[in-house]
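Missing here is one protein chain; the remaining ones are kept as they sit in the complex.
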Amino acid sequence: MEYTILILLLPFLSFLLLGIAGKWFSHRAAGLIGTCCLAVVTILSYMTAYDFFTMPRTAEGVIEAMPPVVNFTWLPFFAEGLKFEMGILLDPISVMMLIVISTVSFMVHIYSFGYMHGERGFQRYYAFLSLFTMSMLGLVVATNIFQMYLFWELVGVSSYLLIGFYYTSPAAIAASKKAFIVTRFADMFFLIGILIYGYYCGTFSFDFAGEARGFAAGGFMLPTALLLMFIGGAGKSAMFPLHIWLPDAMEGPTPVSALIHAATMVVAGVFQIARLFPLWIQYAPDTLHIVAWVGAFTAFYAASVACVQSDIKRVLAFSTISQIAFMMVALGVCTEITTGHEHPGSLGYMASMFHLFTHAMFKALLFLGAGCIIHAVHSNEMSAMGGLRKYMPITHITFLIACLAISGIPPFSGFFSKDEILTACFAYSPAMGWIMTAIAGMTAFYMFRLYYGIFWGTENKQLHAEHTPHEAPLTMTVPLMVLALITIFCGWALNFGSYVSADGRDYQIHLDWSVAGTSIVVAIVAIALATFIYARDKQPVADKLASQFSSLHKWAYHRFYMDEVYQFITHRIIFAHISKPIAWFDRHVVDGFFNFLAWGTNALGFEIRGLQSGSVQKYAFVFLLGALLLLFIMII
Amino acid sequence: MIHLEYILIISAIMMFAGVYGFLTRKSTLAILLSIELMLNSTDINFAAFNRMLYPDGHEGYFFALFSIAISAAESAIAIAIMINIYRMLKDISVGKLEKMKW
Partner (left out) sequence: MNSHNIMFIVLAVFIALSSFMTVLTKSIIRAATYLLFVLLGTAGLYFLMGYTFLGSVQVMVYAGGIVVLYVFSILLTSGAKDVVNNRTKKKVFFAALLSLVGFATVLVVLLKHGFKAAVLSAPEEGGITIDSVGRFMLSSGQNGYLLPFEAVSVLLLACIVAGLLIARKR
């Protein structure tokens, strides 16, 4: 399946073409180039998936990872052992990710035609989109951790470029810098982890079975390395406390938020843990549970903040953080690789990947829907919306479908994946199960608060009179409908477990009704509560609650002052007490030394420049004197 | 009885007269005259060494010959420069030429 190399090359070529020669293309041509490339990539991805999953299984019914279809050694560090390879690895999760990325990216490309219509820098936008898609695809097919890191950083850069797309707006610049710095900071740990891993295990490869000797030699350093890598993944996946960049990243264009900050890039951390899952489960199961608890806390934190935000994209951002935390939890609660259905010690792996898949679809749908709404009312604030269902029927219906899916209402896709996660949590510990069920309820609550705030409630008549909201053009609604269809069907029509599972065997998803029933009840109660509070024109209950718990509301609204804490730590402590003395040292001692050298040379020059009188007779005199002295020395 | 030393002493007198002139004169043309003196003294030395120490050879002879040609070239250029300077500054004393150090 050598054609998979085209999946990486085509977006890259499109990036080069649009990036270098973009300004000579019309908007239409540039968009078509990018979109056509992506269309081909999407087709190729589906072909890859078909070819891969129809390959014969082994005798035990295991889908094996293919040996890397493309592979070459880029940097041989040492003659034997450690080397840096580049290649394409196809296994169930990378093929699954190929489908997710290419589908969402393709939808976003089409959608952007309408959304970015007439924007300045349209060609640049498509160039960056191509670059991002290439990097993300390269990340998932990486054959080794170093290649993954390389594309990981490329993803970070293209994310930075896309967040800062509106580079004339100070908020966008600040947001792009924040995203880049925070994720870079986390990536530093990732890199340290990679180096420890490479040093102790003697390999970067993902071929875990073949390198088993090295991992045993890794010993106690292996959990440390994995934990450091998780910090890198937490930075990309916006886990608490490294989540602060994601809400601000909403300054970028909305399709970008859909592609990067909902569906693909932010799941890189989850994907990284899934990729290294055999190592985690075999050598560091205790450390893996740290991941679970970090995820659980993040899920709760983000859900509680999402309940009170008024900017619709921020609500979605916090909802994304919360949902990704769900995936983290699902991975974290795994205890061992099991084959049977009775003891679901590794059910979480499948659940996490399943949720990643469904979440990418419905969260992209939510973001694109939010984009349509913002396009229509020219504002992110919920106060500018309300009662939009009459104006935008398609957006309304698709948004509702996505809300139901994320809330976990059958038969939409979110229900199935979330149910698997909850089952895995209950299997790990009942406490974890109940916590996650409660958070799932909160999810349903804030999503329907958002839904009612946008489509029901009081219409902002004054604003709508000035500018009547209208349904988005076809280029924007078609992707919505496609994604909505996927959201409706992929839960029950697609037997996800038979393709992706921890041991590679066919896993039949079956609903545990004690868990599923509970979660449905919780979700319905939460939706009913949201309906009770927010569906009407006036919202006396919400206002009353807000005033009753005003301090709590204020804290949540300001995201529990996490940004301020960061500001305090960085500015007051690190900048003031560490950076400033270092800067002083640099400026006064290090620079001072060299300035002194320069000053000394200068002063010496001023002192001795009198010797350079320009009088030829003086020169001759000194010259003859010297000649005479030499003569004396010679004759004596 | 004309010893080699006698001729060399004469050329040394000429040489150091030239040095003295070079160091004390103010006009650049006078300095050039002093240089001619020095050059001439070396020519005498070449010829004298050749004639008295190596009568069969002729290297010193030709050195003196070429030296005369070269000093002719040198003074031609020097005088051209001096005339140019005179055009610009209306003065050719060395004190005025100190600006060339910049």
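The letters A and B name the chains in turn, as written, and every chain counts its residues from 1.
In this text, a contact is a pair of C-beta atoms (placed from the backbone, for glycine too) under 8 Å apart; a residue touches a chain by one contact, two chains touch by 3 or more.
Here the structure is a predicted model, which means the values were calculated and not measured.
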item	value
Missing-chain contacts mapped onto chain B	1-10, 12-21, 23-27, 29-30, 32-34, 36-37, 40, 43-44, 47-48, 51-53, 58, 61-62, 64-66, 68-73, 75-77, 79-84, 86-87, 92
Those residues of chain A which, in the complete complex, touch the missing chain	617, 621, 624-625, 628, 631-632, 635
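Basically, only the chains that are shown with their structure count from here on.
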item	value
Mean-CA-position distance for chain B and chain A (Å)	86
Contact set on chain A toward chain B in their complex	612-617, 620-621, 624
Chain A partner contacts - residues on chain B that touch it in the complex	19, 22-24, 31, 94-95, 97-102
